[in-house]
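Here it is: the structure, laid out below.
The complex is shown incomplete by one protein chain, all other protein chains being positioned as in the whole.
Chain naming follows the written order as A and B, and within any one chain the residues start at number 1.
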Amino acid sequence: MLKPGEHKRNKWLTPYLLLLPWIIGILLFRAYPIVMSFWYSLRDFHPIMGDRGFIGLNNYSWLLFRFPSFWRSVTATLRYVLIGTPMVLAAALFIAFILNFKLKGVNLFRTAYYVPSILGGNVAVSIVWIQLFSANGPVNQILSVIGLQPISWLRSETFAPFTLIFLSAWQFGSVMLIFLAALQNVSQSLYEAASIDGAGKWKQFVSITMPIITPVILFNTVNVLLRHFQEFNAAFLITNRGPNQATDFLNILIYEYAFVRFQFGIASAMTWLFLAAIGLLTLILFLSSKYWVHYSD
Amino acid sequence: MRKAISIVGLLFVLVLSAGVCAASEAGIPNNGEPATIRISWWGGDARHEAIIKALDAYMARYPNITIRHEFGAFAGWMDNMVVQLAGRAEPDIMQVNYAWVHAFGSGTNVFLDLNTVSHILALDEWTPEMLQSMTTADGQLGAVPHGMTGRVIIYNRQMLADHGLTAFPATFDEWIEYGVKVAEGNTPLDQGNNKYAFFPLGPETLDIFLLTILTNSTGKGLEADGKMLHTIDEVEEMFNIFGRFIESNTIPSFEQHEPPFDATNPVWMQGRGGSAHEWVGNIFLSAGNFQENNLDGLGIALLPAVTPGGSQAILQRPSLGHAISKNSAHPEVAAHLLNFLYTDEEALLLIANQLGVPLSRTAAEIAEREGQIQGLQKEGLDLLLAYPGDMGPLFEDPNMRQPRYAIYDAFRSGAINARTAAERYVNEQQAALDAMR
Partner (left out) sequence: MSIRKKINAALRYAILIAVGFLLAYPLLWMIGSAFKHNIDIFGNLAILPPPGRGTLEYFPAAWQISHDHTMAFYYVNTLRFLIPRVIGTVLSCTLTAYAIARFSFPGKKIVFTLVIVTLLMPELAFRIPIFMLYRDLGLIDTFASLYIQEFFAVGSFFVFMMIQFMRTIPRELDEAACIDGCGPLRTLWHVLIPVLRPIIITVGLLTFMWGMNDFQGPLIFLNSPDKRVLSLALRGLLQDYDVTHYGQIFAAAFMGLIPTLAIFFTCSKYFVEGAITSGGKE
């Protein structure tokens, strides 16, 4: 925080002038759209066919009670988010834990692990993924080497979401780096005390390190959660939203109703329900953080 | 007799085009002032090249007009066009599917009523019935139709021969019998060796295949005046037939059928599919991917008859048409260009059969004279024209189609039985119709 009196010579206007672009931005590109979006959600609005008037909450009630696909999509989204988020976090934390040992070549691994993150939803990666998980693809070939039955990864409602979750986990690099930075900030003296007590590395990690980095865990959880809510390319290109809507995420359903069918009213209503879901989950996270996140100061 | 008609027709057209030139000085578009026209279409490589040549010919003749073109494959084309329409950034001339004319028609038509440019675009090239197919409920002519198209079977000759058949099966029973033989040794998951007598490339193929069964076995179209025409029992029968194809492994099971859901699927590319069911007009899109363009390995047949002794099922509809944007800055130039593409001999010779079999008078005359339409394509056309089996434009409406796709998947994966599928089908299709008003 600034101490009062600093920048005394600057007029009170200065910060607001500096903020001018942001103020315009938040009004024009955030506040206005969100208000309009609510307005559209109450109308039968189609940008090609025109505005067919105010219909109250009809779009919402149609979605909730007359459109089973919406609920299948909600289920698919929640399953993906709630399974995918912990998996990515666990993978990232585990690798960060290993990289935190003083090993030679850590920098090399650190950089290499980051590469999948920048490729993100590249179209070519999607094609590779289809090949990897096809019935006779590498993944099933490895399973058969271990003596397991092949799995219908892309066409089974149970497993198809996992092909996408694995793709997301493949991109754990950026999350891992944030964990690693946090781990490296944990003071060595804490460990030394614990070593004397004879605690093993893993036990040290769980009992000493984890509590200290809980703020970073919260940060990453929110980040990864949001990323999963916004998954688009992979479900679009790899599983084609199927099988049986098992990967028909809300983000895609909204896109379809907005920019394929141009039913802006319904799409806007869906957007608001989507925002409500995200808001609710983040709120739960932040409220619960009181109990598990430890701030050092 | 036929020849006589052709000659009379040709003379008539010559007189007519001379008349048009004389009447309005329309020979020079935009009074010689510069103008830029955008035109878009979907199709395959050969179509792209042919149309571009025709457009170049137009620009050579009318140097004041600049034409910018946009094209791509059919997959995703409607999505792209709808985004353009919504953003009011659409081209002046659009190749359209006739379903779209109706989907964006009726009071809120986004396409120019072509009757308003009939002084430039010679509408008497088409019969009133043909124009009617592109006329929306409120009487606007949304597009001019190019021709008719239908779905035919393309089959793998080698696979047929391997199983001792000399001709593609003519009934579903024979087809399934063939399917059982082909599927011998298939594994529950496709490990790269499975074979199927019928490989519906994607959900659209499956949908049209099933609808063809439904409309042909009942003799009824999809809907009339916003009411579903098929009963639950009739739809259940369709799912039972679908079930026979799945159980016999004539088509891949849900789990055996992996993405990608188009002609780039390895099963099709490697020649492990015995047949596909495709539009006759775009047949090369799927044929090109078959064993790296092994066209000689493919034959063309009609869809087998659902019941022994029944007729072979056909779905036909207007193939495509051309519309002018309501927002076009130069609707008359656009109409002039369209008129060129549909009536000018040079253009028609360049386009040849790349848009399919033309039905408008001049184009049909030239196609006949030049022998552009031959063999299977000609046979196919005659068969198509003999059938009235039009399901109506709504079968391709995405709001109708999406629920059907979901039900097919649920049934094929075994999540629901034929009865439940039929009930859901009738209910959800009616709900979609209701939502459209």
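Please note the rule applied: contacts are C-beta pairs under 8 Å (C-beta built on N, C-alpha and C of every residue); 3 or more make two chains touch, one makes a residue touch a chain.
Because the structure is a prediction, the values reported are computed rather than measured.
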Next on the checklist: Among A:Asn122, A:Thr158, A:Ser207 or A:Ser288, exactly one should touch the missing chain; which is it?
Outcome noted: A:Asn122
Checklist entry - Which of these, A:Phe54, A:Trp71 or A:Phe232, touches the one chain of the complex that we don't see? => result A:Phe232
Next on the checklist: Counting contacts across the full complex, list the positions on chain A that touch the omitted chain.
Outcome noted: 1-2, 4, 6-7, 9-10, 12, 14-16, 18-19, 21-22, 24-26, 28-30, 32-34, 36-37, 40, 47, 95, 98-99, 101, 103, 109-116, 118-125, 127-129, 131-132, 134, 136-138, 141, 170, 173-174, 177-182, 185, 215-216, 219-220, 222, 226, 229-230, 232-233, 251, 254-255, 258-259, 264, 267-268, 271, 274-275, 278-279, 282
Item to check | Touching residues (missing chain, whole complex) on chain B | outcome: 38, 44-46, 48, 68, 70-73, 75-76, 80, 83-84, 86-89, 191-192, 263-264, 266, 269-270, 284-285, 288-289, 292-293
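Here, only the chains that are shown with their structure count from here on.
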Checklist outcome for this item: Chain centres from averaged Cα atoms put chain A and chain B apart, in whole Å, by 41
Next on the checklist: Please output the residues of chain A touching chain B within their complex, sorted ascending.
Outcome noted: 47-50, 66, 69, 130, 134-136, 140, 150-152, 154-157, 238-240, 242-245, 259-262
Checklist outcome for this item: Counting only contacts in the complex, chain B reaches chain A at residues 79, 82-83, 85-86, 104, 108, 110, 189-192, 254-261, 266, 398-399, 402-403, 406, 409-410, 413, 415, 431
